[in-house]
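All protein chains of the complex are present and in place, except for one that has been dropped.
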Amino acid sequence: MQERVKKDPEREFRVVGTRPIRPDGADKVTGRAKFGADFKMAGQLVGKVLRSPHAHARIKGIDVSKAAVLPGVKAIVTRDDFKDQGSEFVPAGEMLVNYRDVVRNVLAREKALFEGHPIAAVAATSEKIAREALRLIKVDYEVLPHVLDAVEAMKPDAPVLHEDMITAGVTPPPTKASNVAKRIEFVMGDIQKGFKDADVIVEREFNTKPVHQGYIEPHAVVASVSEDGSAEVWVTTQGHWIVRAHCARLLGWDISKIRVTASEIGGGFGGKTVVYLEPLALALSKKARKPVKMVMNREEVFRASGPTSGANIWVKIGAKKDGRIVAGEAILKYQAGAFQGSPVQPGCMCAFAPYDLENVKVVGYDVVTNRPKVAAYRAPGGPISEYAVESVVDEIAEQLGLDPIEMRLKNAAKEGTKAAYGPKFGPIGLVEGLEAAKGSPHWNAPLGKNQGRGIAAGFWFNIGGETTVSLQLNEDGTLSLMAGTPDVGGLRASLSMMAAEELGVDVAKVRPIIADTSSLGYNFLTGGSRSTFSSGMATVEAARAMIKEACVRASKLWEIPLDAVTWEDGKVRPAGDNAGKHEAMDLGDIAKIAGKTGGPIVGYSAITAHGAAPSFGVHIADAEVDPETGKTTITRYTVIQDAGKAVHPAYVEGQFQGGAAQGIGWALNEEYIYDDNGRLENPGFLDYRMPVASDLPMIDTIIVEVPNPRHPYGVRGVGETPIVPPMAAIAAAVKRASGVRFFELPMSPPKILAGMKAVKANGGAKATT
Amino acid sequence: MRYEAPDTIDAAVKLLAGEAGLARVLAGGTDLLVQMRSDVVSPDLVVDIKKISELRQVKEEAGGFRVGAAVTGAELKEHAKLPKAWPGLVEAANLIGSTQVQGRATMGGNLCNGSPAADSVPGLIAAGATATLVGPNGRRDLKVEDIMLAPRKLALTKGEIVASFLLPARPARSSDAYLRFIPRTEMDIAVVGCGVSLTLDPSGTCTAARVSLGAVAARPLLVEDAAKAIIGTKLNHAALAKLEAAARAACKPIDDKRGTVEFRIDVAGVLARRAALIAQERARKA
Amino acid sequence: MAKHHVSATVNGDAVEFLCESEQTLLDCLRDELDLTGAKEGCSSGDCGACSVMVDGRLVCSCLVLGVEASGKSIETIEGLSDGEKLHPLQQKFLEHAALQCGICTPGFLVASKALLEKHPNPTETEIRYWLAGNLCRCTGYDKIIRAVIDAAAEMRGA
Partner (left out) sequence: MAHVVLIGNLRQYTGGVTELDIAAASVRQLFARLTEKFPELGPHLEDGLAVAIDGQIYQDALLEPIPENSEVHILPQIAGG
């Protein structure tokens, strides 16, 4: 079931809001589209990475002498091939990056900090030889005690990963190094007073496990450094300008020397925003003077890329009898993995974002552990804290005997509400989403035996950022559109639609491509749900620049003032009394005269896109719990979310459905499992249990459209919010189905069965972890 | 690594027996190739047995069926008579992996991979299947429950191949069922597996039964006490309670990434009851 | 160890290639025959991105040795369309927006075709179980299942 809810009478669109076939579609259904591992260069070598078998170990020596003389081995790189970088947070694009950590994540220096940490890389004439060479590299490790869990890592006697790491955000600064990189605090109002006013207070502790982005395409790169030191990189990434920046910095090369082309990308979800193989491939290629191809296998992806944080969260919420929340407090402890930079900060800011609260206090800790460094994953930080807060809101509603939607409506953030992280919201669609949920067929449908229904809200900020788009008017009136944000799921369709809308041409006349880093101005990466928003904004601006130029040409040709020329219905027309009689010209006509009236016509937009607006979602989940095995089946699911304006509704629905599916996996079965030695036990799709087709029902969607006033078409980012509500919605559904409230993810069958048995043993009612 | 694909079983046995290094049999390859890829095994010789016709056939024999060890799950399902006679066993074989894997995976491979969680093995044990082994010293028959001794450890001697399984003739009103527990609906390794095969008399009383469990001990188990619990009963409430208790009592599981001891023991009982009821329902119609 | 010389039929064309014993059919298709439509997502038969047909049987090409292809008929995603005319499944996947990133799409299409050849009128549940070996992380499967249902209806009508 697909539905749409619109708020305002809107502009009449001709193309936007329709569902044309995507321009890159035919290549993708015929197997011709080239993804990361599909690119091949003549004479390429195979690059492979040697990884640490230990979770924590000092590297006393690396001996590559035997590997170096193996016939077919053409280059080896270790820590000695990369200059060390100082500890300093510097902007790279819009991300703050500490290159001290980036260089160590790419290749371990003093210590191996997680199982899978790269130690050395080899380029050889075949994969077999490269693998053999890895076996010949001798690494002298001094194995150290390790720590995997944030709470454990915060203890005073925990093994310390970085002997120089002093907790930031604490005054006075601690004198001793610890695993706590940072303490952050957001305070609004008076939390004590708030709790004093409360009629009911619920306080709970939650734990979540790390989960991986789970993209089906492993990381892959081909790099070729030529004799003059200029480099070509072909890579699967969410941001090729970011790859360029990181590689240039780590290798000490000029940015202009590196040209990066983004391949088709087989999923990223935040996980392809960092560099792993790219600097190694470049360094190997430079040494070997040949192209080098590197592809991770699935095990490497799980052991050494992503995931997002596991966390410990404590939440306390106070409310009046009528459901009005008067105080909210949370403490978040997020695992960062081996290097600081967990998404705890946005986690803090998101925690209470759906609600209009006066008194809020959130404290967050960024904690390093002997796991792979976390990477962004869809709404990074938000799903964890909002899961905990939404679960407590659900419990309060239950205690007060309130309908969970009514409870949320009573507290929902709306236009003018001061967000729990400070500023006031502009127009947002949470109330509209909750109302749509209340009126939905799903919310009002009967439930079967052993079934329960849950609901939860979710929020993500969305961002803009640096964006460049070039739109060329071709000689025959068709258009070439160059954008720079990799297309992870229909971007080229949306951009060509927006160009067609603005220019009054058929969408099939616009051919979009994702340009390489040397062919277009800078673009920040695809992330933060920014690509349709930002590249869309730049596309509309580029189209408007083209229209303006078309009008200039017409005014010159017609020898009338520019203000006597107008653009209407896809044509330049004379306008007003002084304009005279001239035949209106469409872009095809303009294209014919372009060369003779001043030269080719190119619309260009290079902007830092501002005005991104948050998107709120509401999810309804039905769960059936087998009382004898604890197995949970999701029997029905509906996603309701504000898209501002859905440019291509099918791909908006797809984002909703995909986010929900990932959230269902997170809620029920996905987790990283380590053995006592800190080695990952489930680095494959067999035991890292992402939902398969038979695990899920159809996922219904309702698109709410409360336009974003800062985007020419009203667009909001939609990609991230859908992963925020599922965990709490499912936990609430499981509670109603099983009678037990769970405070730990994943809610896997052994936990649920044990929980139900414990409740039975207690004679009912008592909650359990 | 050497690859050989002989077309007689004797040639295969000769190759395997004569290999000084590590030799592996390739049937469906759905375990072997994964292990080779992840460097768990690096064989010097791989003997592909799919060109040996004896191993690729399902034949009626002595009122029952002889199933070649290299017949795939998908082929079992497509057989004209087998799914009706042994629905539980065919289901078990077809729970191994995805549709793609079912097109390759075989019961012989499933057994010889030596995993306590293999899905088709409890099915075979419940069925009372006998395996025919061929080795340098000729042929011999072994009950399936006697083949796997411990994880990755089999009662096969060097050069010996599992050639086929004999599913015995069975009286009217007989049927079987196999259930496994996995956290998802597909694509997992059994956390617990349970096969039940039984025969009813005209009054509906169970006259014969075999119950087997997988993934709850170091090897798939034949649980005679569980069978005794339902033999002579109409699978009433008390008999089923005894069945559940016997199944649970037989479990000696471990805690691992796929499940806990407590969970496995609990669920073994649940599956035994559910599988017995399915088998009973089927037997009434058989 | 000398390489094996393999002769097979791929998408109706006779092909020959050399491969080592360890090389999988997936490696051979991608590296020796430059047919990169089948993708490597896991190399363990758990994702289905490398699905192909071998003698009419749906398999993961990562779980088949290249040398086993000798004398066999292989069908890959590259052979699905009839020249310029897309297969109804391909067309329906596009119309239903049943792909986002597209990496799993070739595997889904090959597996779906195998299903519809066997079961022209599958239920939603049958489709979901048949395709359980094909992982998709982007779509939540909804639009994929709808596309297969729609393609099946069209193929039955045609």
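Residue numbering begins at 1 within each chain, and the chains themselves are lettered A, B and C in the order written.
Just so it is clear, contacts are C-beta pairs under 8 Å (C-beta built on N, C-alpha and C of every residue); 3 or more make two chains touch, one makes a residue touch a chain.
Computed from a predicted structure; not experimentally measured.
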item	value
Which displayed chains the unshown chain touches	A
Selected residue (touches chain absent from view) among A:35, A:241 or A:269	A:269
From A:89, A:314, A:443 or A:604, residue that would touch the chain that is not displayed	A:89
Residue touching the undisplayed chain, where the options are A:376, A:396 or A:752	A:376
Sole contact to the chain not displayed, among A:53, A:611 or A:627	A:611
Residue among A:138, A:196, A:321 or A:424 touching the omitted chain	A:424
Chain not shown, touching residues in subunit A	89-91, 94-96, 168-169, 171, 183-186, 213, 269-271, 273, 345-346, 348-349, 376-380, 421-426, 460-466, 527-530, 608, 610-612, 710, 717, 720
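Following the convention adopted for this analysis, only the chains that are shown with their structure count from here on.
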item	value
Chain pair, A-C or A-B, that carries the greater number of C-beta contacts	A-C
Centre-to-centre distance between subunit C and subunit A (centres being mean Cα positions), rounded to whole Å	29
Multi-chain contact sites of subunit B, meaning residues that touch two or more partners	37-38, 185-187
Residue numbers of subunit A (touch at least two other chains)	297, 685-686, 691-692, 694-695
For the subunit B and subunit A complex, residues of the former touching the latter	37-38, 181, 183-189, 191, 257-260, 262-263, 266-267, 270
Residue ranges of subunit B touching subunit C (in the complex, touch as defined)	1-3, 5, 26, 28-30, 33-34, 36-38, 46, 48, 50, 72, 74, 97-101, 103-104, 185-187
Partner subunit B, residues of subunit A touching it in the complex	297, 299, 628-631, 633, 668-669, 673, 681-682, 685-687, 689, 691-692, 694-695, 748-750, 753-754, 757
